[in-house]
Structure formats: C-alpha cells, structure tokens
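Working notes, beginning with the structure itself.
One protein chain omitted, others in place.
On to chain A.
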C-alpha cells in the first residue's frame, strides 16, 4: 500500500504558524505514533488529515477515498443517546449483541440503557473509543485516546484497541512513549 505523503505542509492560525513546511511519509497498514511537545501542531495535523482543516500550502496524497474514524481529544458523544445508540450512529449494521459484547470486553457493564450524559468520564471515553473502533474505517485517528483512564482500565482498553487495529492504518497522537510502545506502533514520527 502506498504511504500517505505530506510534503511541505504549512498551517497558520491568525499569523501564528502551527505547522512549518512539515514533510513526512505515513505508512499504511500499521500504527504510527506522532509525538511532539505541546503546541507543535499534532492535533492540527490530525485535523488536516481528517479533512477538518485546509492546509495553507504544501500537499497531502494517499488519503483519497479513505473511510475515516477517530477518537477526538473530547468524547463528542450524543448526550441524549445511550452507548449502544452512540456506537450504532457510526455503524448501523452492528447488532445489539455485537455492541454489547464489545462493551463488556471494555468493562462497560450495565450502562447500555443510560444516556451518555449520565455516564462517568471514564465510561464516556471508552464509549468514544468503541464507537471509533467499531465503525467501518480504513484509517483511524487517535488523539490522546486514553486520557483520563485509570492504569488498569487503560491497559485493558489498549489491549483491545491494539487487537482491533492490527495491520490497519492508525495514527496515534500521544505524549507518552510507553503508550506508543503498548499500541505496537511500528513507526514513530516526532518533530
């Protein structure tokens, strides 16, 4: 598979340059971790690749026709919908049982009838991750996906994420090198 190529990508917001002639190759079919210190434009880069921002100059190739999925920094759940409906929103072909089994694997028990607004922060996060994982996708963007999870839950969620992302294109933004390693990231791009 051809890699996703970024060539001299520039992006500024109100005269503040966030990305300055950034070039990189992102291999497809594997997990790549993007690491940079805060304010260096990791999320902006992800937003550009997701199609939510336009580049000022430079070009990106290899993204054409790819079905995207994402875990944003925020949960971005429909507050009035229960976890099952939130997950089914992005993939209506999933059965109730399939979703329930995946929820149980993520240690989400007895919350299938609760509105997202009533869930705890950790539960919401896991629903957001599950929604992204169970959607139909060619490329998955993970923007600090495990933020706010306790160590044990994080380990379990990462194991499941890792299993469902094997040999698929995943871009992981993280500050934590151990997280990148646990996610079996074969590529690490930092700037």
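FYI, a contact is a pair of C-beta atoms (placed from the backbone, for glycine too) under 8 Å apart; a residue touches a chain by one contact, two chains touch by 3 or more; residues count from 1.
Just so we're on the same page, contacts and distances are computed from a predicted model.
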item	value
Chain not present in the shown complex, as UniProt names it (candidates "Circadian clock protein kinase KaiC", "Rod shape-determining protein MreD", "L-lactate dehydrogenase complex protein LldG" or "NitT/TauT family transport system permease protein")	"NitT/TauT family transport system permease protein"
Option touching the unshown chain, where A:81, A:94 or A:164 are the choices	A:81
Option from A:29, A:51 or A:121 whose C-beta touches the chain left out	A:51
Touching residues (missing chain, whole complex) on chain A	50-52, 67-70, 72, 74, 76, 78-81, 85, 89-90, 135, 141
